[in-house]
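Every protein chain but one is kept in place in this view of the complex.
By written order: A, B and C. Residues from 1 in each chain.
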Amino acid sequence: MMNAVPISWFLTLSAILFALGVAGFLFRRNIITVFMSIELMLNAVNLSFVTFAYQHKEVSGHLFTFFVMVVAAAEAAVGLAIILTVFKGRSTLNIDDVNSMKN
Amino acid sequence: MDVILFLIFALIAVVCAINVVVQTHPISSALSLVGVMGSLAVLYLLLGAEFIAAAQVIVYAGAIMVLFVFVIMLLNAGAETRTGRSYLIPGAPLLVLFLGLLAFFVQRIFPDTTMVRFGGFTGGGPAEIGHALFTTYLLPFEVTSILILVAIIGAIVLARKEIE
Amino acid sequence: MQLWLIPIFPLAGFLINGILGRRFSKSLVNTVAISSVLLSFLWVMHTIHAMGDLNTPRMEHYFTWIQSGTVNIGCDFLVDRLTIVMLLVVTGIGSLIHIYSIGYMAHEGGYYRFFAYMNLFMFFMLVLVLGASFLLLFVGWEGVGLCSYLLIGFYFDKKFATDAGNKAFIVNRSGDFGFSLAMFYMFKNFGSLDFDKVFHQAASAPEWVLTTIGLLLLVGACGKSAQIPLYIWLPDAMAGPTPVSALIHAATMVTAGVYMTARSWVIFTHAPGAMDVIAIVGIATAFMAATIGLAQNDIKKVFAYSTISQLGYMFVGIGSGAFSTGIYHLVTHAFFKALLFLGAGSVIHALSGEQDMRNMGGLRKKIPITFWTMVCAWVAISGIPPFSGFFSKDAILLAAYQHSPAIYWIGVVTACMTAFYVSRAMFMTFFGSYRGTAHAHESPAVMWVPLAVLAALSLAGGWIFPIPEFLKAMFPAFEEASNPVLMYISVVAGFAGIGLAYLMYVVKPGMADSLARTFKAPYTLVYNKYFVDEIYDATVVRPLVGGSRIVLWKGVDAGLIDGIVNGVGARCRDVGSVLRLLQSGNIRSYATWVLFGSVALIVAMGLLGGLPR
Partner (left out) sequence: MELLDSFIFITIVKAAVVFAVLMTTLAYLQWVERKVIAHVQVRPGPYRVGPHGLLQPVADVIKLLTKEDLLPPYVNKPLYLLAPFLAMTMALISISVIPFGPMITVGPVKTWMQLTDLNIGVLFILAASSMGVYGIALAGWSSNNKYALIGGLRSSAQMISYELPMSLAIAAPLLISNTLSLRQLVESQKGGIFNWNILHGPFPQIVSFIVFMIAAFAETNRVPFDLPEAENELVAGFHTEYSSMKFASFFMAEYSNMITVSALATLLFLGGWMAPWSVEWGASLVPTVIFAVAGATALYHGANAARKRDKRTLPVFGVVFLGIAGIFLLPVVQFWLLPLFWFAAKTGGILFLFMWVRATLPRFRYDQLMGFTWKFLFPVAMLNLLVTSFLVAWFTK
């Protein structure tokens, strides 16, 4: 039967994407890339929400995805503003150089 | 047919996601991320989430990632430099362990009884989402709007020019 | 019937003036304020009209305010005959005083602030009167206290005004403490604070419970209505603008205690002991305040002590079991005392702020309208028939006689003193020759028209508003034996007071001073208000402040609490200095720890059976 996808495939894909997001968070040094890795993790979680929505035939999972998107938008706005401020103050985007509260 | 579609777009998503991590230049990472989001949108369609798929493209790829690209251009961020210690030693084994555990439990908890077929779930249209949003989830929705307002104000306060 | 509209108009006025008033012109501010009060007066009228025969009380439920377990407190308004009397007094006199304030406040700063506070006061007073439970009454009760505080301290750049505001607020807290305890106790015994439920159960409750509740309620009433021992704030409250004194500290707010005790008549009729205490407190206050009033020189202080004394009368009426007479006196007193204060305000206004009667005199010719209107109040308060004060005071004294002749006789002496000190104030102000320096001028029409209306009410209010008849159905029947002898005695006492004052201040102006020299000790005692403020200062305030400083501050706060806090802080710092090593400030190291934590969590959940193996 090649005409249907097992639900665990979707969840495994979600897990892989999440792990890749974690990897990006751990191994990259550019603040913006690190931030994008967080977005990748959020996307991975969204995928599992939508998958569960399919499994339970229930629209709530889509709503959670929707809220995650909204939160991600808010987070992006504030986060990028913080990055701009950090860059203004320290002229660097390297996350290892930003390890103290004061300059 | 569905399996082929899933495999194609899952592959694109994974490749793009790897690219996000591997690329040293943030703008390449950003575009790869847009690729992940696009292929996820297709997968959402496969899962019957029409509205979420459109929102994924409009909000995530079309607005949030544009903001990222915008900031990267504005700061003219270049390729990253190698500084500090590498976290490959503790990170990579942990990560593999993490992924392995997740995959193991996913296979355990979700035996392949539920099969995803295109058109198997049609409750993800704008009407259904809107109905749920303004009845069951009205309070979270309102709270979210407050959150957005707070974020806007926060972003403006953070990013505005210093006033002497 | 939309009872909620009654208080909502002043609230709207308060919000409009409070938020936008700073940008409004003066005429716009007072248009908003006065129209809001007038609208609520008109709505009261409409309500009365719509209720038809007033025998069935009307309850309106708006929303559930507090719900917790079995506790269910709603926002309910209640209108019955007693409420109607209070509503008419509050909105009617309130409207007149608002109009008067246009003229009086014309040259003062903070014009919009004044009217906003006044409107807020009207709102809370109406809530107090309309509330159908003790808790809602208490909301209004505290609200009017707040407004009173704000308005006493209206001239906040003057130290004495803010001190007076604080004093009023703090003294009232003592009374409110009693009221709160009464409510707690009520709730414990009856499980509710709604009037109908409480009174329904009160009829069958043991007497000692009711006595306790009654006495605690009395403490609250003493605070709000300035009775012994909590009366000391009211004279100082005269620091506020005079319309405030007239509205809040004579006509309406201070009578809230009387209203509350009358409202709780079910409790008191079943607690005769508490009734006796009310009567004794009332008559003692009436007598003591009257004696103090004899020797005051500040025109507003005289009327302040007079107010305390008259409130004492009302409590005598209530304590004697004749609740309607207390309300009757409340109404007539509202007429003539508001008039006296507004008249005094007019005098003060005419003399550009002079309040000391020794610097007045002979103003009869200069400000004739004020004079003649105040004459109306004078005859009314002195109990001269057939003016309003006579009816209500006579009713109270009659009731008191039936309760205890001793109270009656003290009441008569007090009535005589009342007539004396008001006459003294009138003679010192309007007769003789002018002793001041300021140029006197008659007040504008916007001030004297309310005076004239109040004058008419003072003269005729006694028989056009037969309150005891009106309230007969509300309260338990009270046998009012008419006793012409007693009536004559009290009338004679009134005339005697006036005559004595005429003798001392018009015929022989030096006589008062010589008498004061002759009876130096009692005069000094009375002149200094029995040194009550000083006694309180020595017995209550100083020990409290000293105790707080030594025990609570140095001992408990600095020693115990700070010790614990600092100790905890120091230990935390010790632990922190170790844990600090983890906090490298490197995000990626944190992320690794988080990852480690999540792996550990998944493993733990797998091992502990949270997940299928």
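Brief remarks on what is shown
By definition in this document, contacts are C-beta pairs under 8 Å (C-beta built on N, C-alpha and C of every residue); 3 or more make two chains touch, one makes a residue touch a chain.
Nothing here was measured: the structure is a model prediction, and the numbers come from that model.
Within the entire complex, contacts from the absent chain reach the displayed chains B. Here the missing chain is touched by one residue of B:31, B:92 or B:158, and it is B:31. In the complete assembly, the contact with the undisplayed chain comes from B:62, out of B:62, B:90 or B:123.
As for the chain not pictured, it touches chain B at residues 27, 31, 34, 50-51, 53-55, 57-58, 61-63, 66-67, 69-70, 73-74, 125-126.
As a convention for this text, only the chains that are shown with their structure count from here on.
Taken as a contact graph, with one node per protein chain and an edge wherever two chains touch, the assembly is complete, since every chain touches every other chain. Ranking B-C and A-B by contacting C-beta pairs places A-B first.
Chain B and chain C have centres, each the mean of its CA atoms, that are 65 Å apart.
Chain B has its Cα centroid 5 Å from the Cα centroid of chain A.
Annotation for chain B: residues 84, 87, 91, 95, 98, 102 touch two or more other chains.
Touching two or more other chains at once are residues 22, 26, 29, 96 of chain A. Of all residues in chain A, those touching chain B in their complex are 1-13, 15-24, 26-30, 32-33, 35-37, 39-40, 43, 46-47, 50-51, 53-55, 57-60, 62-63, 65-67, 69-78, 80-85, 87, 93-94, 96-97. Chain B contributes residues 84, 87, 90-91, 94-95, 97-98, 101-102, 105, 108-109 to its touches with chain C in the complex. Taken together, the chain A residues at the contact with chain C in this complex read 22, 25-26, 29, 34, 95-96, 98-101.
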